[in-house]
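See structure below.
As you look at this complex, bear in mind that one protein chain is not there, while each of the others sits in place.
This part shows subunit A:
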């Protein structure tokens, strides 16, 4: 099967085919010998030295001279080549088949060292030396046993100068004569140096040179920039908590530590955890040191800088200097009486002009009359609905109370006080004579009789819509009622009791009317819508003023007895004081209450006004109005009166002053009426 062929002669044109031959590869060696070994098991190639190849050739003396050509070319011939003498070498008569091969393998002990020579078509048994050689080649050793691969080398071209040259070649001529090109180059450089184009290289300064930079401090060098420059704030100096051994109170407790750990880095009050170390030796490196330095750098060049003016004021100086409440007496200071009796919230109260009686209207469908000084309930009247508003006629010669509930305004004669007054009131009502031509009116006037008359009902005014507020004119003859409605002009009606006449003063709807009021002295009429207060002249029948309250929703309104000032309470906790001569904007905005204001009132004689709100308090303020037009009103809060309980988020619903004494009444959602003196 294997072939060993040495120094073969190639037939023409076999050069290419050699490459394609199966299992045959070639190795070229410097000594000009080609050896090919194809082993049965694995094709291995080695090169042999010349002496070995001769040995090999001596062993196989029958030599085929055809060279290393594929033996297929001789398939069709009886011979397979020619020996040295030029005689044909014939093939064996019978080729070995697979069975022979197998038998041979089984029986022949030398089978493993037998190689088939294709060129001679004979089996050759390798000698021991040859087997040894193959083994050594397979191991990658040299073929020659005696070859020493580690012989000392002779260094011919050493750095040591020897007395004899290695080669005997004489030196070139050019090594004796100067180079022209070099000369040209050098002369160019010399010229450049002469001309000063090339300068010697300066020695590099490795260390920076320092000198007295500020030797001549020039005041002109301070530019506008420097004055505008905002120097970066210095780093915060460390406190006790940053110490390596802080006092124990600065260390965080377990909960505080947990909170600290869960917080975001920006939210933390301290950027580090305070720690206690027993000695300096135990203090570790601070892991965020470089971070902090870097953050400082970022702050220095990325943060916008701004000068912030710090207000450095004593908070006491901010408090305005007001006259002492003590000097502004009298004003109500203590709660002296509580009027109990109602079973639901008391919407409205009103004091009689003499100051002896008090009327209150409540959601429990009753109107109660109280004696002010004793707190006794003199009378209780059942009416057919929750009472929205009550008003005592301000005329001391008439004893009449207006009560409104649902769509009705009821005029009552409570029959309290002077009998003469009571009877004269009745007379006044009965003295009415109906006019000749009956005009169509918005409300129907009905005289009460029988049982109702005995109860005190005198006149019943039935309105087309629910009535919210009823208010008397100062003289006591006129009466105005409010029917809030967003969509019609029939919101405010003015009634004349003596003539039983009703008129609608407004032709247009200017918004939802909250409350109305008469001017105490002049023929003016105030109408408060949600955000504005309009002042109408009733004689000229025109709008004189429109006051901007700056509130979201007005709840109540009161006119100063002088008539030039007005206060407005609103549901957004504000109380606006208007000086009508000054401006249509509030002169003062008071935000005393914490919750929505429900009622405001002026005192008739004293410079006092009060406001009641849902926070359950009544605040009494001193509101002095001067006759001198140049002097602005003086407003000083003098007392916070507390007493009402808050029920269903409602506190005080109405406040009113005693007509002569510096006392204030307040009605609340806790079903009581209280008197503060």
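Heads up, the rule we're going with is that contacts are C-beta pairs under 8 Å (C-beta built on N, C-alpha and C of every residue); 3 or more make two chains touch, one makes a residue touch a chain; residues count from 1.
Everything that follows uses one rule, which is that contacts and distances are computed from a predicted model.
> So which of "Hydroxymethylglutaryl-CoA lyase, mitochondrial", "NADH dehydrogenase [ubiquinone] 1 beta subcomplex subunit 4", "Pescadillo homolog" or "Small ribosomal subunit protein uS5" is the UniProt name of the chain that got left out?
The missing chain's protein name, per its UniProt entry, is "Pescadillo homolog".
> Which one touches the absent chain: A:416, A:479 or A:638?
Among A:416, A:479 or A:638, only A:638 touches the chain that is not shown.
> Which candidate, A:285, A:309 or A:630, sits in contact with the chain we can't see?
From the options A:285, A:309 or A:630, the contact with the absent chain belongs to A:285.
> One chain isn't shown here. Among A:88, A:257 or A:296, which residue touches it?
A:296
> With the full complex in mind, choose from A:157, A:176, A:197 or A:210 the residue touching the hidden chain.
Here the residue in touch with the unshown chain is A:210.
> With respect to the chain omitted from the figure, which of A:138, A:245, A:343 or A:488 is a touching residue?
A:245
> Applying the definition given at the start, please give the residues of subunit A touching the unseen chain.
With respect to the unshown chain, the touching residues of subunit A are 201, 206-208, 210-214, 217-218, 221-223, 225-226, 229, 231-232, 234-235, 237-240, 242-250, 253, 272, 274-275, 277-281, 283-287, 289-294, 296-298, 300-306, 311, 313, 315, 318-322, 324-326, 590-592, 619, 635-640.
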